[in-house]
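Heads up, one of the protein chains got dropped from this complex, but the rest are sitting where they should.
Then we have chain A:
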Amino acid sequence: MNDVFKLVLKRLGLGVLTLLVISVLIFFAVELLPGDIAQAVLGQSATPENLAALREQLGLNVPAPVRYFHWLTGAIQGDFGTSLITGDRVGSTIGPRLLNTLFLASYAAVIAVPAAILLGIFVALLRNTIFDRVANVLTLTAISSPEFFLGYILILYLAVKTGWFPAIASIGRNADFSTMLYNSFLPALTMVLVVMAHMMRMTRAAIINLLASPYIEMARLKGVPAWRVIVHHALPNAWAPIINVVALNLAYLITGVVLVEVVFVYPGVGQLLVDAVAKRDFPIVQACCLIFAATFILLNLAADVGAILTNPRLRHPK
């Protein structure tokens, strides 16, 4: 057990290190601007006095490494500075939107994960039949479609033509839980479709790999019923790849959420990020990027740790 602890700790350390490198990248990328932030905000025709005032206000006269240190210590406490456009605190702008995004992502995950794993196992059992081939083409199509294509198809058929669900996923401030679920059903469904296709394919591949191994054949030959082969022989060994698949796809959700939020005008972090990029509001862009990158790294880390915990072979690296 001690070994496992050490390995997990090592992975965690590596994750924190990666995050630090990325924070450096995100912070100093803005320094690459021709001129500086003040010049970028005020434009070419700004007077020297205005530039100097804005630099003073943004604290640009302090050397960049010092500013980075302040920014990072602030970011850890949830303080990302103030927006260049509105002057609001970035932390308080992002806060409620982050909750909305997390709500949407977990909504999609709760539906997609069990469905994808079950379907993946099912398709793996039916491999090389016509169903498998149909599922293959369908999932490939879902993966290959841009998120906005799926989103607009759902809007066209489930919102405009039938009127079953609202096309614009506005969630009011004090809407109750069931209304929230109903209003954000279409964006969640869009993400479910994309992520589920990915997960199904990966689960199928993992299970098929397993079913080809000799000990499964042995179990079959000695007359173990099919369900028992799956549940008792295959599944314990399949957990590692499946956990991996789930974590990787949840990480994928993070990128998908940006486009989906824009399609459905959902008040989340993705929408905020896109607006901030268009307006060149750097503190918000930096904060959003850091949050997305951190979540991405965290989920990848979870995949690694999960794989170590469920696969004893990884605990004793050669």
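Heads up, the rule we're going with is that a residue touches a chain if its C-beta (ideal position, glycine included) is under 8 Å from a C-beta of that chain, and two chains touch if they have at least 3 such contacts; residues count from 1.
FYI, contacts and distances are computed from a predicted model.
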item: "4Fe-4S dicluster domain-containing protein", "Cytochrome ubiquinol oxidase subunit I", "Iron-sulfur cluster assembly scaffold protein IscU/NifU-like" or "ABC transporter permease" - which is the UniProt name of the missing chain; value: "ABC transporter permease"
item: Among A:V229, A:V262 or A:A302, residue touching the chain not depicted; value: A:V262
item: Chain not shown: contacting residue from A:S92, A:T141, A:T179 or A:S213; value: A:T141
item: Touching residues on chain A - with respect to the absent chain; value: 18, 21-22, 25-26, 29-30, 32-33, 127-131, 134, 137, 140-141, 143-149, 152-153, 155-156, 160-161, 167, 205, 208, 212, 251, 254-255, 258-259, 262, 273-274, 276-278, 280, 282, 285-286, 288-289, 292-293, 296-297, 300
